[in-house]
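Here the complex is missing one protein chain, while the rest keep their positions.
For clarity, chains are labelled A and B in written order, and residue numbers in each chain start from 1.
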Amino acid sequence: MQPSDNILSIEKLTVQFRSGGRWITAVQDVNLDLADRECLGIVGESGSGKSVTALTVLGLHPPKSTRIASGRIRYQGRDLLTLPPRALGRIRGAEIAMIFQDPMSSLNPVLTIGDQIGETLRIHQGLGADDAQKKAVELLDMVRIPDARRRVAEYPHRLSGGMRQRVMIAMAIACRPKILIADEPTTALDVTVQAQILNLLRELRRELGMSVILISHDMGVISEFTDKIAVMYAGQVVEDAVGAGLFEQPMHPYTDGLLRAIPDIDSDTARLATIPGSIPDPGRPPEGCRFHPRCPEAVPTCRQTAPAMIRLSEQRQTRCPPRAARRSA
Amino acid sequence: MTAPIVEVTNVSKIFPMNGTRGRNAQSLHAVSNVSFSIAAEETLGLVGESGSGKSTVGRMLVGIYPATSGQIRLFGRDISGDAAKANLKAVRRRLQFVFQDPQAALNPRMAVGDAIAEPLDITGGFDRRQRQARIEELLDMVGLPRSAVRRYPHEFSGGQRQRIVIARALALQPDLIVCDEAVSALDVSMQAQVVNLLMDLQAQFGLSYLFIAHDLAVVRSVSTRVAVMYAGSIVEIAPRRALYESPSHPYTRALLDAVPRVRGVAKPREMLQGEPPSLIDPPTGCRFASRCPLVETRCRVEAPPVRTVGSGHQAACHLI
Partner (left out) sequence: MTDAALDPATVAPSALQRGAALARRLFRHLSFRIGFVIVALLVMVAVVGPLLHTADPTAMQMRFRFRPPSARFWMGTDALGRDILSRFVHGARLSLVIGLWVAILSGIAGTIFGVLSGYVRAIDSLVMRIMDALLAFPPILLAIGINAALGPQVHSVIIALSVSYIPRTARIVRASALVVRELDYVQAARISGASGLRIVLRHILPNSVGPLLVQLTFVFAYAILAEAALSFLGIGPPPPTPSWGNIIAEGRDYSVEAWWIMLFPGLGISLAALGMNLLGDGLRDVLDPRLKIEG
C-alpha cells in the first residue's frame, strides 16, 4: 500500500489528559490509515481510546487539559496537529465532518432544523439566508427525510431519535466532506432505525465518494459496514485487519475473547465465554502487554515487554507476539 | 407443570399526560391488553424497541405502577384488584428488580454493605451477626470480595456495581427478579460475566426472571421463552428456539433481520421503513400496520386476533 493512497494517516499518536495533577495516557502509539473512499472501523469497549482518537483528528479536545505527546495526523500532505486553529477550522466541518452518538445534545433546541443546517452553509460556503434555506431542504431530501419542505421549519424536539440523527448527517454532508467520522452513530437508536441509518450512510458514502471512519462498540455494526477494522484496548490498537479475516481468525486474544463473549443471535448458546477481570485503570496500565492480566494465553514475556505491532501480511497486524509466532511457525 | 408464578391477563396501562386537563386531556397508552405467564425457574425474555412498553410491564409486575385494567397475579395473589395493597405486601419479599443503570441504582452515600442489606433492614428481624453473615454470603455469591462491605459505589466499575445491585436483589431470597435492561449499560466483556452470573444464580436458587432487553442476542442466550412487544402490545410469544428460528409475526422477522451479524455473510435484508406509531392516539387496527411489508386493508381496521402457531407459540397477526 503506497502512502499516497491514504487520504488520512494517523502516525504514532499519543494523547494524554490531565487528571488530578498528572498526565494520563488515553491513546498510545496509534497508527491508522484511511484510504480514499474506504471505510475504517474502530471497535473497542469504553475507555479503549477509540473516541479520543477520532476527536483528536478534528482537534476537538480542550487544549488546557489535553496534550498530544507525540504523533502526526497527515491529511492531504499537511499535519493537522500543527495546523493553526484557523486553518483547522476551515477543514473541520467542511472537509472532515463528524456525527455523534447523541443527536439531541448536538442540536440546538431553540433553532429550527433549517437554521442549523443553514448555519454550516453560511459559515463554510458563504451562502445567503434564502440560498441556505433552499440548500437545507435539498440536504434533508438527501438524508431521506420525508416532507423536507415542512420539516425544515421544525425544532429538534419534534423529531424522533432517528430523524435527529438524519439531520446531523445532513449537517455533516452539507459541505461535501471528503471524510466523515461517525462516533457510535446508531448506539442510541433502536435496531430497526439503526438499520435505516447504516443503510443511509452506506448510500451517501457511495453517492458522495466519502471516506468514513466508523467508531463503535458493536462488532456486528463494524463487521457489516467497514472494509478495514482496528480493535482498540486500553488506549492501543491491538489488532487491525483488512476484510473479514479478523472475525474468522482473530490474531489477538482480546479480539478473540470479545468475539466469544458476544451472544450469537443465530444459535442457542449454553453459556457465554467471558474475559476475566475488568478494563485497567488508565492511570495505571499494567506493565508489559496491557491485556496480559486478563489474557488466558499470557507467557512470562507478556508481563515484562510491551509488545509493538507486528505485521503478519499485507492485510493483518497484531500486538500479540505469541500469536504472531504461532502463525508463522 | 406447576401453576405459573406470574399470570398477566389483558393488562393495560394508560398514563395521563402532564399539562393536559379536561376536554383536551390526553393519555399515553403505554401497554395495551398484554397477557403472559412465567413458570417457576423459567426466564421469559421480553424484547422490543424503545417505547414498546416492555419496561412499563416490568414495573407493573413489582408494583411501581398499578395496572389501569386487567389482572396481574403473582404467586397466586391478585396484585391488581381490590386487595392489591395487602396482596402486594404479602408477596413483596419474593419479588426483586434489577435496573439498567447500576450507577443510579445505588445510593452514592451508602456503603456497599448497607446497600446490600437494605432489603434485610426494611424487612427487619435480623440481628447484627446474621445481617453481617448474610452480607458476606451475598458478596461471595456475586463474586465480590468481602472487603467491599465498607466501600462506596463509586469505587467500583460498572460491572461490579451491577453485581452489587444483584446481591441486593438476592438478599431476601426472592423467587422472581425483573431484570430491566440489566446488562445493556455494560461493555461486552462485563455483559457476558453478568449474564453468566444471572444464569448461575438461577440454577442455584431456582429463580424466575422477567428479562427485559432490547438486545435480541442477549435475550436469546438467557431466555426459556421470549415475548416480542411492539407499540404497547405483545405481537408474538414463543419458546426461544421457535421464536428465533421460525418467527411468524412480520415485525419479529424484521427485527431479527435488522440486527447486524458478526458471523456469516450479511444477507440482503428487507428494511423496515418509518418508525413506531404514536401511543397518545394509537391506531385502531394492527399497530404494526403502518410499517408492515405485508399489510392488507383489514390490518388497518381490525385489531389482529392472537393465533396459536405451534406449541406455546402465539402471534397476533391477520396473515397467519
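In this text, contacts are C-beta pairs under 8 Å (C-beta built on N, C-alpha and C of every residue); 3 or more make two chains touch, one makes a residue touch a chain.
Quick caveat, the model's predicted, so the values are computed rather than measured.
Novice: For the chain left off this view, which of B:3, B:83 or B:122 is in contact with it?
Specialist: B:122
Novice: Quick one: say which of B:148, B:258 or B:279 touches the chain that got left out.
Specialist: Considering the complete complex, B:148 is the one touching the chain left out.
Novice: Quick one: which of B:168, B:220 or B:240 touches the chain that's been left out?
Specialist: Looking across B:168, B:220 or B:240, the contact with the absent chain belongs to B:168.
Novice: Using the touch definition up top, pick the residue from B:96, B:202 or B:221 that touches the left-out chain.
Specialist: B:96
Novice: So that we can see where the missing chain sits, which residues of subunit B does it touch?
Specialist: Answer for subunit B: residues 62-64, 89, 92, 95-97, 99, 101, 103-110, 115, 118-119, 122-123, 144-151, 154-157, 160, 165, 168, 172 touch the chain left out.
Going forward, only the chains that are shown with their structure count from here on.
Novice: When the C-alpha atoms of subunit A and subunit B are each averaged to a single point, how far apart are the two points in Å?
Specialist: Here the centre of subunit B sits 32 Å away from the centre of subunit A.
Novice: Going by the contact rule at the top, pick out the subunit B residues touching subunit A in the complex.
Specialist: Residues of subunit B touching subunit A: 49-50, 157, 159-160, 187-193, 195-196, 199, 214, 216-218, 220-221, 240-241, 244, 254-264, 266, 269, 271-273, 275.
Novice: Quick one: in the complex, what on subunit A touches subunit B?
Specialist: 45-46, 160-163, 190-196, 198-199, 217-221, 223-225, 247, 257-259, 261-266, 268-269, 271-275, 278-279
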